[in-house]
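A single protein chain has been removed from this complex, and every other one stays in its place.
Which chain is which? They are A and B, in the order written, and residues in each are numbered from 1.
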Amino acid sequence: MNILISRLAQAATVALLVGAATFAMMRSLPGDAAWRIAAGRYGYDNVNTAAADAVREELGLGGHWFPAFMQWMGDLLRFDFGVSLVSGQPVIAEIGHQLGASLWLALAAIGLSLLIGPPLGILAGLRAGGWLDRGLLVVSTGVKAIPQFLMALILILILSVQLGWLPAAGYGAGRHFILPALALALGLAAVNARIARDAMASIAAMPFYQFAQWKGLSRRQVLWRHGLRNVSVPLLTYLGLQFVMLVEGVVVIESIVGWPGIGHALVHAVFARDVPMVQGTALMLGLGFVLVNALIDLAVARIDPRGAR
Amino acid sequence: MTLLQATDISVSDGATRLLDPVSLRLEPGEPLIILGETGSGKSLLAQAIMGTLPDSLDAAGQVSIGTRHLRAGADRAAFRRLWGREIAVLPQEPWLSLDPLMRAGAQVADAHRLVRGLPRAEARQQASADLAAFGLGGAAMASYPHELSGGMAQRVAIAAARAGGAPIVIADEPTKGLDAARRDDVAALLLGELGQGGGLMVITHDLALARMIGGRLIVLREGAVVETGMTADVFANPKAAYTRDLIAADPEHWPARETAASVGQTVLRAQGLTLSRRGQVLIEGLDLTLQRGRILGVTGPSGCGKSSLGDALLGLLPPDAGQVIRAPELAPTACQKLYQDPVAAFARKRSLGQSLADVARLHRASAGQIETLLARLRLDPALLVRRPDAVSGGELQRLALLRAMLARPRFLFADEPTSRLDPITQRDVIMMLAGFAREEGLSIALVSHDAALIAKVADDMQQFAQPRPDTAGLRDSGKTMVA
Partner (left out) sequence: MTTFANSLPLNMPLGRAMGAMVLALVAGFALLGPVLVPGDPFAQSLMKSLAGPDAGAPFGYDHLGRSLWHRLAHALRLSPAIALAAVATAGAAGLILGTLAAARGGWVERLLVILADALMALPGLLLVLIVLAIMPGTALGFWAGLSLVLWVEFFRLTRAATRATLTSPAVQASRLLGFRAAYVFRTHLWPEIAPLMLTAAAFGTATTIMGIAALGFVSVGMRAPTPELGLMMVELLPYWREAPMALLTPVLATFTLLLGLTLLAGGQKQ
C-alpha cells in the first residue's frame, strides 16, 4: 500500500516537472509562437491575425506567466495535450500510433538482454574469481564503454553493410527487429550481468546457501530452489531502474535506424520545437517508468515477504 | 560401534600449520565437545571433518564413517554425499541459515523430497510431523523465517538439517549470541538428538554449554590439543594450566566482589521512566538510582529494553513519560558508553591513535594521560598506529574504555561490553571496568545476558522480563549478527 502511495506521488511530481519544463520551453519559443500554433491547427493558408490572437489569448502567451502556467497545467491534468504544431493532429493520436512500435522494440531488447546477461552473471557469481568471472568482467567493462548509438553503428557496419545479413534500417518484418534490439540488448546485458553476478556471489556466500547444501541438496538443487529466487529480487529492482537507460537507448536507436516509434518522434518534435508533442511524449515516458516500477514493486513484494526494504 | 573416526587431522595454510594433528572418535549416545577460543582451530577441525574447508587451505588425515574412508582436504565430492545423509550440520545462527524468501515448511520438506526422495505430498506431511514433534504448530509451516522467533527458527533449522536422516549431528557454535535462557533451551534440544542412539559433536567456546552437554571433551588452543577427557572430570579437575585458566575465567568461578562504598553520592536518577521503540512499550514506570563508585547490573532477555534504557540514561532517547535527572555538577560529556561491538564504535578509516588524540585534545587531557591509561589497561602503545579493524576485540574494548575515560566521565553505560570476547579476556576487561568504579568512583551500569557475571561484579541489580511479542527478540538478535 505504502509503495503505491509513494509511486502515485512520484507520478504526480513527474507530471508537474514535465509540465513546468515544457511550459518554459513554450515561453522561450523563438518568433511568434501563437502564429505557429494557429498555423499548426488550421493550416498555413487559413491563418489570420484573428486566429493567432485567439490562440495567444487561449494559451495566455502574451500575458503574465502565472495564469498561463495554471492554464497549461490544467490542460495537462485533463490529459489535454492539444495538437501537434507540425502535423496538426491531436498529440494523443500521434503517440498512440508510435507507442506500439517502441514498445515492441523495448520488449525485444529487454528479453534479449535477459537471455544474455543474467545466465552469464549467475554462472560467474557461483564461481566468483574464476575464469568466467574474470572474463565477464573484462567483456562487460568493454561493452559498457560503448555508447548505444556506437553499438548500433558497429552492428550496422558489420551485420548489414559488410555481411549483408540484416537490413540496416526499416520497419515491419521480424528481421528488422534484430539489429536495433541487439544494439540495445548488449548494453543492457553488460550491466545486468554484473548485477546478477554480484547478487549471486553474495547469496552464495550467505549461511543459508551453505546450510541448504548441508541438508543434502546438490549444487544444482540449491541453485534452483534458493539461488534463483534470491537473485531475482535485486535483478528485478534493477530492471525497473534500467527502464530509463532503455528509453534513452530507444530514442537514439530509433532515430538511427528510422524506427517509426515514440523516440524517433520525440527527436523530430524537439528539432521542430513541437512543444505539445514533446510534452505528451515526455509525460508518457515518465509515467511509463513509474508504472513499470510500480509493477515491479508489487512483484518484488510477492517474492520477498519481508516488505519495506 | 564407532560412528565417526577422525585420524590425524591437520590443517595448514601453505607453510603455516594452523591445526596440529588431532584424532577423535564419536560413539553413539556419547556427546563429544570441542572447546576452544576464537582462533583455537576448533572450527578448522570441524570444517575438515565436514569437508567444507576453503580451497586455499590444505588438510591431511583421514575421516572414517562406517565403512567409508575419506581423505581430509581431498575427496570433496565424497564429503558432499555425506551431508544430510550421514552427517547433519546444525547452523550457527538459525535465522541466517533459513532462506528468507521460502516458507519454513518447504525448507524442511525440501530435504525429505530431494534427499530422501519422498513424493511431494508425503514430504510435506513428514515436514509437518517433524515440526509438530518440536512443538511447532501448523502455522509455522506457512511462516517465513522473519516471522519466526529465534527459538522457533532454531527448531525449524534442526528439523531441516535432520530430515535427511543422518545419524551424526555436528553443531558449530550453536549458542553464539544467545542469552542464558535460550542457551539452556539449545542444550536440551541437542541432547534430545542423542535419544535415538545418534552421535553428537558440539563445537563451542561456551563453558556453560559444554558442562550441560557432558560426554567427552577436547580442549584446543592455538591449533593444538591441550587436554582431553570426560567433560565432568575435566571441569572438576583440569590438568593443563590453560584449561585451569579457562575454567577459572568462567564467571561462576570468579572471586566474590569487594564490597563497594555503602551509599555513594547520586549521579543519575530515573523517575517513572517509560520507554518505547517502534510503538512497543519496553519499560514502564521504572525508578533507578545510579551512585558514585557502584556498579548496577542490568540483565534480561534480548529485546527487553536494556539498550533503550541506556539511551535514555545517556539522554539519547527521550522517554515517553518520567524523567532522567542528572546531578547538577555533571558536565555535558560526563555520561559515556561502551558498545557491544567496539569496531563499530570507532571511526573506521582513522588510526586509533588519531581518534584518541582527538578526544584528548577536546577534553584538554594532561600530557601523558593516554600513556598512563595504556599502561593501566595493559595495552601496547604500538597498537595506536592501527585501524580499529586491525586489533583484537579485547584490545579494542579496552581502547574504547580508555577513550571514554579521557572524557573524565562520572557515569558509564556498558552495553554487553564482553559478550563477544573469550572467557579469559572477558574477565580481564570486566575486572578493569570494576577497578575504575572502585578507584575513581565511576558509576557504571553493566548490561549482560550472563546472570553469573552480574552476580559476581554488580552492587545493585536491575532485572527485566521478556517483553510481550516474541518477535522483539528476533530483531535484537539481528543486530548482533555482525561478528
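Just so it is clear, a contact is a pair of C-beta atoms (placed from the backbone, for glycine too) under 8 Å apart; a residue touches a chain by one contact, two chains touch by 3 or more.
The model shown is predicted, which means the values in this text are computed figures rather than measured ones.
Visitor: Out of B:C335, B:L374, B:A414 or B:I430, which is the one that touches the chain we can't see?
Guide: Answering carefully, the residue with contact to the hidden chain is B:C335.
Visitor: Among A:A38, A:A68 or A:V191, exactly one should touch the missing chain; which is it?
Guide: Looking across A:A38, A:A68 or A:V191, the contact with the absent chain belongs to A:V191.
Visitor: Of the listed residues B:K42, B:R292 or B:R403, which contacts the missing chain in the full complex?
Guide: The missing chain is touched by B:R403.
Visitor: Take the complete complex as the reference. Which residues in chain A touch the chain that isn't displayed?
Guide: Interface residues of chain A facing the absent chain: 6, 9-10, 13-14, 16-18, 21-22, 24-25, 28, 137, 141-142, 144-150, 153-154, 157, 191, 194-195, 198, 241, 244, 247-248, 251-252, 255-256, 266-267, 270-271, 273, 278, 281-282, 285-287, 289-290, 293.
Visitor: Using the document's contact rule, name the residues of chain B that touch the chain not shown here.
Guide: Touch with the absent chain occurs at residues 314, 316, 332-333, 335-337, 339, 341, 344-350, 355, 358-359, 362-363, 386-387, 389-390, 400, 403-404, 407.
To be clear about the criterion, only the chains that are shown with their structure count from here on.
Visitor: Between chain A and chain B, what is the separation of their C-alpha centroids in Å?
Guide: Inter-chain centre distance comes to 49 Å.
Visitor: Can you check the complex and tell me which residues of chain A touch chain B?
Guide: 206-208, 210-218, 221, 225-226, 229-230, 233, 303-306
Visitor: Inside the complex, what are the residues of chain B that reach chain A?
Guide: These residues of chain B touch chain A: 50, 52, 80, 83-85, 87-89, 91-93, 96-102, 107, 110-111, 114-115, 144, 146, 157, 160-161, 163-164, 166.
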